[in-house]
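Here the structure comes first, spelled out in structure tokens, and everything after it is commentary.
Left out: one protein chain. Kept in place: all the others.
On to chain A.
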Amino acid sequence: MRTVLLASLRTHTRRYGAALLAIVVGVVFIVVTAALSSSVRNGLSAGIGEPYAGADAVVDDPSPEDAARLIDAAAKSGADAWMIGWTTQQVARDGKVLDSSADVGQVPDRPERRWQKLVDGRFPSGPGEAVVDVNAAKVGEIGVGDHLRVGTGTGALDVTVTGLVDSPSTYSVASVYLLWSDLARWTDRLYVTSLAWSGSGDLAAARGAIDDVVPDADTVAVDAYVQKLQKDVNNGVDVIAIVVLLFAAIALLVAVLVINNTFAILFAQRARDFALLRCVGATRRQVVRSVRLESLALGVLAAVTGVLGGLGLGHGLVALVRHQWPSARLGPAEVAPVWLIAAAAVGLGVTLVAAWLPTRRVVRVSPLAALRPDDSTRVSTRTGRVRVVVGLAVVALGLAALAAAVAASSPPVLVVGGAGTFVGVLLLGPVLVPGLIRTAGRLAHRALGPVGRLAAGNAVRNPRRTAATAASLLIGVTLTTAVLTGMASSRTALSAEMDEQYPVDLAVTGTATLPPDVVTRLGAIDGVDGAVSVPGAPAEIAGLGKVPVVAEPSGAATGVRPVLHGDLPSVGSRQVVVPWDLLGDGVEPGDRVVVTVGDRSARLRVVGGEGWGEAALVSTSTLHRLAPGAATQAVWLRAADGADPQDLAGSVEAIGSPVGAGLQNGLARRSYVDVQLDVVTGGVVGLLGIAVVIALVGIANTLGLSVLERGREHALLRALGLTRRQVRRMLAAEAVLLAVVATLVGTTLGVLFAWAGVRALVEPAVDGAHVVLPWGQLALVVATSALAGLLAAVVPSRRAAKVTPAAGLALE
């Protein structure tokens, strides 16, 4: 049998090309994931302990106030403390916003503690000086000697850049570093990951000193803390790697379908060869062993190619990113051998599993089959009635489970229902898909004439093959459209939330009364859709200091061009709504405070809220009582759709800064959330795209193998008067019909799953969430798959059209 095996491998290898490609892509996916995650892990781990060099102990996750107290206490006692953390502030130069949310961190006071690596210039020597991260400097084109304004409004700080630095670790990197004396003004807006303490060099002593200041501090040894960080890094990377591998699993599942279909078709085409082998004395076992060995050889080839290709691609990608975008902070890629072995094993296993069923069918070939006349005109296998009944039952159960999941808001039931419905549809595939193709074929007939009808006829000729090919595409399309629909629905829900949270796009709030022309000047900025002047007055709130009070201008929410996205909290005449970040230190919601404007004052109950800038909100009647002649205290702006938040902030700052007004950029936060959603959607669709690509390879493969089978038919058609172009068009139409029908079924399922998912999971969690169909994106999915179907038909149809009628008829 060895001669037979080798000869058949030689003869048929080309026909295995597509199946090979499908497995290779899956294996490459795994290896590249391993390479990238190792690179990310190395990048994140690099220098992770350096900021703590020289410390005796680390306080884990202190509150910003505790951190401030410890730093002050250390300075007084002769010890040394520095914190790793940030405050997020706007950074501008000459009134132009460079970054609306830059991380501002601390550069330690003592030179030997400065963990940042100086690249250019010098470290700050006193207040009003800063160093800037070298990558952030590149993006903002910041140089040594530049004057920056950090923060907005009264709290803004003007600094001179004295140097550029690089951070040894991703975990401690900030865009701008200030000395503690400058940074301390934002203590209430700091996020502190940890605080390093250096005293006598003894952990116990350090712990004692820290406990004296902050009794309940979580003080740990430096090594222990760094190990914990390292563990967090590993866990984080592992979680992402697992999510990505989930997509690799989906891609491999699709590959299984493609390979399974390839084997089924190839073995069907070679049934006569097998029968002949049986006739000349090969036992069943020998025949099966030879085809199993064949699939083994294919699997080994695919696994090796995939591992090598994956290593090349993975290392190449990492090298490219490290070279082009050093700020991405990727480390070197090191793929552990266990990954390579696992990826190869998965590729091999997938091949063997996919080949198992078709090889079993080979056994059933009777030796007599070799003697029968060629029966390639035989009509397709009929679909078993059992299969249809079971399929319908599974779909019904799945749908019932989906309905139950919606009713009970239960994620596990949702998964069961989704999986059930999908499996049921796959079982019904051999009936469902050809039926739909026949229907669609009528359109093709109308559009393309006889060629269209021939294409539809060809597409449904072998329902099982058609269904298996469609199934591979179905998986990717279902998941893609479900994600798109789910994301669109969540986006709408989130945007309603955002409207509540950030009712004002840009709030310009003065510390003193604003000049009257500011509102017209702001309103005239390109990209501003509406501007409204907000009445108010500079005020003093007991316990909070100077905080301007404003009242909602009439018509801001309902005017001809409403400025507000959502409603502001309704304020009672005895209430004052104070921004959350001002509360906490002594004044809590529910407290009664005295609000004073000039010589008038009122006792008001404090309520927390935010979204309109740094001002307290009072009712119009209260404002009237406090400041009868209230003038413009703030201006609220509505941005035009698609306006760039950074550009807009820059233009607004240019007008606001000279009059001492601070800016709150709700638009930037809103667009940040939008960008996050876009990134997630894009990432998921991109990863699913790999499964879709494999499915398209499958369509090309099925078509290519069918073309080989139909050589004589094509020759006959050519003899009867079908031009080459018509032959090509016929095959293209077949591929497009198949792709579009699979996509439509997939889209229907995807939308159904998204609907159930949104109803079951999102609606209970988010008020006002409902299913939103992203029609444009769905249409794009269908159009893309039709186009891809055309693409898949290019090679097979060219090959089919090349056959001359005489040569085709003389086949065999």
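Worth pointing out:
Criterion: contacts are C-beta pairs under 8 Å (C-beta built on N, C-alpha and C of every residue); 3 or more make two chains touch, one makes a residue touch a chain; residues count from 1.
Everything that follows uses one rule, which is that contacts and distances are computed from a predicted model.
Here one chain is missing from view; checked against "Methionine ABC transporter ATP-binding protein", "Putative membrane protein SpoIIM required for sporulation", "Na(+)/H(+) antiporter subunit D" or "NADH-quinone oxidoreductase subunit D", UniProt names that protein "Methionine ABC transporter ATP-binding protein". When the missing chain is restored to the complex, the residue among A:Arg322, A:His624, A:Arg712 or A:Arg799 that touches it is A:Arg712. When the whole complex is considered, the residue among A:Ala343, A:Leu454, A:Ala507 or A:Ala735 that touches the unshown chain is A:Leu454. From the options A:Leu277, A:Leu722 or A:Val740, the residue with contact to the chain not on display is A:Leu722. Seen across the whole complex, the unshown chain contacts chain A at 373-374, 376-379, 449-450, 453-454, 457-458, 460-461, 712-713, 715-726, 804-807, 809-810.
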